[in-house]
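Sharing a structure, written as structure tokens. Questions coming.
With one protein chain withheld, the remaining protein chains of the complex are depicted in position.
Right after this comes chain A.
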Amino acid sequence: MPAPIRLRELIRTIRTARTQAEEREMIQKECAAIRSSFREEDNTYRCRNVAKLLYMHMLGYPAHFGQLECLKLIASQKFTDKRIGYLGAMLLLDERQDVHLLMTNCIKNDLNHSTQYVQGLALCTLGCMGSSEMCRDLAGEVEKLLKTSNSYLRKKAALCAVHVIRKVPELMEMFLPATKNLLSEKNHGVLHTSVVLLTEMCERSPDMLAHFRKLVPQLVRILKNLIMSGYSPEHDVSGISDPFLQVRILRLLRILGKGDDDSSEAMNDILAQVATNTETSKNVGNAILYETVLTIMDIKSESGLRVLAINILGRFLLNNDKNIRYVALTSLLKTVQTDHNAVQRHRSTIVDCLKDLDVSIKRRAMELSFALVNGNNIRGMMKELLYFLDSCDPEFKADCASGVFLAAEKYAPSKRWHIDTIMRVLTTAGSYVRDDSVPNLIQLITNSVEMHAYTVQRLYKALLDDISQQPLVQVASWCIGEYGDLLISGQCEEEEPIQVTEDEVLDVLEGLLVSNLSSPVTRGYSLTAIMKLSTRFSSVNRIKKVVSIYGSSIDVELQQRAVEYNALFKKYDHMRPALLERMPIMEKTASNGPTEIVQTNGEAEPSVVEPKHPPPVGQPASQGNDLLDLLGGNDVPVIPTTMPTKPASAGGELLDLLGDLSLGLSLMAFYLFDLFKTVNFLSTGIPPMTAYNKNGLKIDFTFERANPNPNVAVITIHASNSTEADMTDFVFQAAVPKTFQLQLLSPSSNVVPALNQGTVTQVIRVLNQQKQQLRMRIKLTYIHKGSAVQDLAEVNNFPPQSWQ
């Protein structure tokens, strides 16, 4: 058999391949040759073949069939064979293949070999890929080598011990005696690896940590010698003596000093020395300073030292080297919570980093800038961040926009500022904001009553400029629909009022309906807005026409809306003004965060006290639960204030409810009641139930869970009367088993009007600590047509959600 080609020859040949296929073919041919050579147990060329296989492996071709050959090479007597064999083992094998265990014995022999380079190979392999089985078997040998005087072996043994401890932590104690003299070693290799070993032990066991705390003075001395000693060519890196060792010692000091006053005290001076004496013109010096800063931040250091550390990072921010700026931003981000004020001092530099060309630095700077926003600097910071949002790459826009929303919600100095900021975000990065920003902004606008005229005017202008930003267009349509009358009347105090006519406004909204840029949702918003304007504008005929056109739209959603609105025009025109009445103020929910928390910042405008409820005409002071009465008896059907608990979709739901309203309902009281039930169902997710229905008296229950205490179920009863005569002196009583506690609030009235012309409501609160199935006995007494009626009933069919 001819001698196989040499490694370099093969590499050269493979590199001549012009296509991937050609290369693959060459390699397959060579692999076949290598396999047959392996089969013949050829000892002479095994080394060469394995080396070739390693090259092919790097190119991404399979080489697993060389695994056993590596083991044979390791067992060979020749150094060349061993060298390639161990290299191959490290590349082709790892602890997840059982074959590696076959090496254990060879490694054991080699660890006791007479040549230090063979011992070195064995140590290196064990330290790279030794599995826990191997480590257990060979830890004794490693420990022996750790105690030799040969520094070449000692440094390798120390790192090998690190690996053993990582794999089998309980073997740690075995190496304890050998660590005694490690730090008195002069050789930097041994010193460095010893510090690594000590670090590993301290990190893994608090006992070791306590034990090694006594080494702090020694470590401090070594570090001092390093920074004080003159030039030593062997360990010098651009004028700094052994930076690798310095960094390692600083890291060990960090672990030793963490949470320990005495050790921290002992290293304060040296840390200050390193921080002030290190030459910072090159990367190495900054690497040491960076490690020093991390150590100062982690141990119980003096406050002066901490300020020094933050200032070092501040100086890093001004460095020309982008890597150092990045590191500075990352570390400041970590400390911003603990040393907020110190970091705050570098705000302007951090904000400047937003303009950096490097995306990694930009991102860090953005995160840090948001962390630094507070009530005092919100206006300035937001200006910078909004400018950044304008100019930054698309990948930042989403994060930046939601950061701005959060910060604005938390620290907005005024309502107007808040609205302006959100609108600005929507105009510049509208397509990147989260879905819930539209309902959030709508809620914010509704709640700032005094800003309505201003907002609608601003939004109208924005709409004239650009109709491509969908979220903005949606908010604008909604607002124009709601506050169209304010827009026309031109009564804006904040700004120069604009003069627009009704037709101009309708032109814009109709433009949205036909524009290709509009999404289906936007079209829905727009159509509803047009519909609402039918009660605010005088041009009802034009609106009727638009609505009827869309009754045949191919978009089902739009069609449904249009058909419903059409029905409202035709059959229920008398109710239209009431149904399209302005939305009441929505209640805030916890998820929305406190908007009114205005920091005491001097620049805040006096926050306006807003009325809690809209002032509907002729409506007595009432609670949410009494609204049914109002709805029934009054021609101002206001959507109950308790309704919009889900701001994320509040707008949409309301519209849908309006849709439900206009379809096939005959009795006003009934459908309002239904509406209320649906509303309640929507807001709590618990379906309503009928508890009693006899002799024309019907009692329905709707449910709510009290927010602060989930064990309390709030049940609202609704009594209605379908007979021709009123029921007077109506009394509802309820009893529950002993495990529950029950509280009956006073009823809205004691007369249940005839012909379902109204309902009596009453609230029951049930405390259900054990979350048992709810059962209730009810007693009803009333006078009907002059005779007293009394009835008892048991209610067992509560929906599970009401008690679970």
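Here is the rule we go by: contacts are C-beta pairs under 8 Å (C-beta built on N, C-alpha and C of every residue); 3 or more make two chains touch, one makes a residue touch a chain; residues count from 1.
Just so we're on the same page, contacts and distances are computed from a predicted model.
Visitor: Assign the chain not included in the display its UniProt protein name, restricting the answer to "Ribitol-5-phosphate transferase", "xyloglucan 6-xylosyltransferase", "Exosome complex component RRP46" or "Adaptor related protein complex 1 subunit sigma 1".
Guide: "Adaptor related protein complex 1 subunit sigma 1"
Visitor: Considering the whole complex, which of A:A21, A:L357, A:V556 or A:A788 touches the chain not shown?
Guide: The one listed residue touching the chain not shown is A:L357.
Visitor: In the whole complex, not just what's shown, which of A:T80, A:Q741 or A:Q772 touches the removed chain?
Guide: A:T80
Visitor: Of A:R46, A:K155 or A:R458, which sits in contact with the chain we cannot see?
Guide: Candidates A:R46, A:K155 or A:R458; residue touching the omitted chain: A:K155.
Visitor: Of A:E234, A:D393, A:E496 or A:E724, which sits in contact with the chain we cannot see?
Guide: From the options A:E234, A:D393, A:E496 or A:E724, the contact with the absent chain belongs to A:E234.
Visitor: Of the residues A:R35, A:K72, A:K108 or A:R136, which one touches the chain left out of the display?
Guide: A:R136
Visitor: Among A:I324, A:V475, A:L580 or A:A719, which one is in touch with the chain left out?
Guide: A:I324
Visitor: Just the residue numbers, please: which parts of chain A touch the chain that's not shown?
Guide: Touching the missing chain: residues 8, 11-12, 15, 44, 51, 54-55, 58-60, 78-81, 83-84, 87, 90-91, 94-96, 98-99, 101, 115, 117, 120, 123-124, 127-129, 131-133, 135-136, 152, 155-156, 159-160, 162-163, 166-170, 188-189, 192-193, 196, 199, 203-207, 234-235, 237, 242-245, 247, 251, 283-284, 286-288, 290-291, 294, 322-327, 357-361.
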